[in-house]
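Accompanying notes for the structure given below.
Shown here: the complex without one of its protein chains, the others still in place.
Right after this comes chain A.
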Amino acid sequence: MTIKEIQEEIVDEFSMFEDWDERFQYVIDLGKGLPLIEEKYKTEENTIKGCQSKVWVHAEQKDGKIIFTADSDAIITKGIIAVLVRAFSNHSPAEILEADTQFIDEIGLKDHLSPTRANGLVSMIKQIKMYALAFQAKQ
């Protein structure tokens, strides 16, 4: 699937929920299901600033595609990063760099997060794009 198709799938899933608590419960469950990052990658270097909670994102390249793993000490943040990992992981640097992030608004996440928290979200997306840029430069 392309990034766009995955994003549409995520938007579809979120559209089933009418209430905020169902939406959050889903984010929380996604957080619980996020494959764990290896402890050795929870470094200062992999920490994303701008979040109230700690967020680590690790990236490695496999067959020309970037695999993201991530974790957070807060479960809602972990759920949000799980959504991002699902949308962006296992794609080429070029695909990731080209990808739109509009779907975040569409699933109502940005809306439901206060400015400080939304900044954390923005930082996460920025970090994912930075990794893609770095891997592309290496090629």
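Rule of thumb we're sticking to: contacts are C-beta pairs under 8 Å (C-beta built on N, C-alpha and C of every residue); 3 or more make two chains touch, one makes a residue touch a chain; residues count from 1.
We adopt the following convention: contacts and distances are computed from a predicted model.
Colleague: Of the options "Fatty acid hydroxylase family protein", "4-oxalocrotonate decarboxylase", "ABC transporter permease" or "Cysteine desulfurase", which is the UniProt protein name for the chain that has been left out of view?
Modeller: Protein name of the absent chain (UniProt record): "Cysteine desulfurase".
Colleague: Per the definition of touch given earlier, which of A:75, A:97 or A:125 contacts the omitted chain?
Modeller: Of these options, the touching residue for the absent chain is A:75.
Colleague: Using the document's definition of touch, tell me which of A:2, A:52 or A:102 contacts the absent chain.
Modeller: Within the whole complex, the residue contacting the unshown chain is A:52.
Colleague: Going by the touch rule given at the top, which residues of chain A touch the chain that is not shown?
Modeller: 20-21, 24-25, 28, 52-54, 73-77, 112-114, 117
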